[in-house]
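Complex shown without one protein chain; remaining protein chains in place.
This part shows chain A:
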Amino acid sequence: MGMNRRFLLKNLMRAVNQLDPLTSCVTANRPIRRPILLSAFYNACLSARRSCSTVAELQPQLSPDLLKMMDQRLSAIEQRSACLQNLMDRPDISQTEYSRINKELRKLRESMELINELRAKQKEIDGLNSMVKECPDDRDMLDMVNEELRQAMTKEKRLQNSLLKSLLPKDDADERGCILEVRAGTGGEEASLFAMDIFRMYERYSHKKGWKFEVVDIMESGLKGCKEASAAISGAGVYGKLKFESGVHRVQRVPVTEKSGRIHTSAVSVAVLPQADQVDVHLRNEDLRIDTYRAGGAGGQHVNTTNSAVRVTHIPSGIIVSIQDERSQHMNKAKALKVLCAKLYEIERSRIDLERSKLRSDQIGSGDRSERIRTYNFPQGRVTDHRVGITSHAIDDILMGEDLDVFVDALLLQQEMDAIASFSANQ
């Protein structure tokens, strides 16, 4: 399988790079989805049950056009870095000016290190190439030089891929934890039951990944389903993986309540928000109103209660968050603030998105909530993700949180390819 997989990957990347759409996809309204190529690739992987790699690990041959565009960007970075360094060396520089320049230099430092390594490697390759020209007859020498050349070029490719990755637009929010919200849509009680199934699926997936899964609220429905459920999931890179779950999940199965064995279709909508803290959203205490339930009477020593529910109102935006299931008022308040900050952060991010280029909002993971993203068909035992055209036939495993990585990895790869496309478009 290893050989086949590499072969498939190489072919895939070659096809991707040769596709003129890298530039022409910009003119179309939506970037071209390449579900057929990805489907074939991933179904092959699925049968070997291996998880899929991302661009940087593939080390494909980058197209000459892409390399040229990259080189232009790299030169621009080199120039900027040199210019900043000059400014910093001036004797009459002020403290604020110095720290501002230092901050920008720090951001560029990682790229600069890679660029310097790349330049050095390219110089080495030039040197080796000229050595080949100089002694075409010396067999042993030739062999040695060619061997070194091959190693150097492999390293060069790796550096180019790393640099490409560092140049691609990144979402800072990817590193954060998230707030997950699951809501039963059309389909009545059956939708509520499936909403609970999906919620538990994410809980198991989180545990498998070693993330912390804290239930924020569950609004139960009749038969052990839930109308709405939300959780705070914490860990490194949680949002980057779970953001693709935003959207409508459709389920086709025979409901437990159905006597005649007819298949019903219902829907559940999922929203994933990156966690934020009070600093991110510039939250001020003056903007908050905090209420607790007032027991009839004096409260305090007069009352023994386990009800420490807290309601936090953000006055400027009108957002209200109520939390009641923690065992202390302090913890209820902390959770409410966590959810409030995530909501405020999401509002701010949506606002910024509207201002950015349209290309970003068309990309995967942008969180169009009403997009139907996945169908779970129980009679046929399959789950299909419509964005990447991947189907898994292990529906029970998926609901146990076992195989979600199949979709997540494919979506991450799609995201990177879209990012490359937008990078090319912006040169």
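By our rule, a residue touches a chain if its C-beta (ideal position, glycine included) is under 8 Å from a C-beta of that chain, and two chains touch if they have at least 3 such contacts; residues count from 1.
Heads up, the rule we're going with is that contacts and distances are computed from a predicted model.
*Asks:* Name the omitted chain as UniProt records it, choosing among "Transcription initiation factor TFIID subunit 11", "Protein ABCI7, chloroplastic", "Protein YIF1" or "Methyltransferase small domain-containing protein".
*Replies:* Its record in UniProt gives the absent chain the protein name "Methyltransferase small domain-containing protein".
*Asks:* Taking the full complex into account, find the residue in A:307, A:350 or A:380 that is in contact with the omitted chain.
*Replies:* A:307
*Asks:* Looking at A:134, A:291 or A:371, which residue reaches the missing chain?
*Replies:* Missing-chain contact among the listed residues: A:291.
*Asks:* What residue numbers in chain A mark contact with the hidden partner chain?
*Replies:* Output for chain A: 224, 290-308, 310, 325-331, 334.
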